[in-house]
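Have a look at the structure below, then the notes.
One chain of protein is taken out of this complex; the other chains stay put.
Up next is subunit A:
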Amino acid sequence: MQFKSHARSLALVLSLVLVAGCSSRGGTQDGSMDGTNGGAAGTGVSGTGQVSGTGTGTNGDRAGQQADGRIPEVRIIYFDFDRDNIRSEFESVLVAHARYLRSNGNARVVLQGHTDERGTREYNMALGERRANSVKRFLEVQGVSPSQLEVVSYGEERPAVRGHNDAAYDQNRRVVFAY
C-alpha cells in the first residue's frame, strides 16, 4: 500500500517533469498579440469543477477512489493562452482518468484538442494536436497503455462557445476526453 502510494507520487512527478520538458520549446501559440501575456491568461475558467491539486500522491488517490468504477465526471481540461502544459489544477483530473483507464483495460478514449480562433486554421490544427499530445504523454507516464489513447485535433473548428473575446477563448482552449 505504502509502496503503491509512493509509486503514484513518483509517476505524477515524472509526468509533470516530462510534460513540462516536452512543452518548453515552442509553446502553443494560438496567437498572442504581443507574446507577453503567455501564462497569465488562465483567468476565471468556469464550469470545470474546482479540483484542488497539491501535486502529491494523496491527491491522485482521492480522485482515483471516485473514478475506479466509472468514467471520471470532469472530462474537459483547459489551457492557458499560448501554452500546452497541463495546468496544476487539472493534474488530479488527469490522474483520475489515468486510474480509470488502467483499471479498465478495454476502455478507449479520444483526446480531442482544441484552440481558440486566433491564428490560421491549419496552424491551429497542429496546435490543438500538441495540446492533446501533452495530455496523452501525461497519461502514458501514469501507466495508461498507448493503445487506449487516440489524439484528434479539431483546431479552432469546433469552439465550445461562440464569441470573439477572452471569456470565449478561455472556454475554447481545451482538451476533451471523449470515451
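Here, a residue touches a chain if its C-beta (ideal position, glycine included) is under 8 Å from a C-beta of that chain, and two chains touch if they have at least 3 such contacts; residues count from 1.
In this section, contacts and distances are computed from a predicted model.
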item: Protein name, per the UniProt record, of whichever chain is missing from view ("Tol-Pal system protein TolB", "Cell shape-determining protein MreC", "Ion-translocating oxidoreductase complex subunit D" or "Putative luciferase-like monooxygenase, FMN-dependent, CE1758 family"); value: "Tol-Pal system protein TolB"
item: Sole residue of A:Arg83, A:Arg99 or A:Arg130 that reaches the chain not shown, by the stated touch rule; value: A:Arg130
item: Contact footprint on subunit A, counting only the chain that is left out; value: 25-26, 29, 31, 33-35, 118-123, 125-127, 129-130, 150-154, 157-162, 164
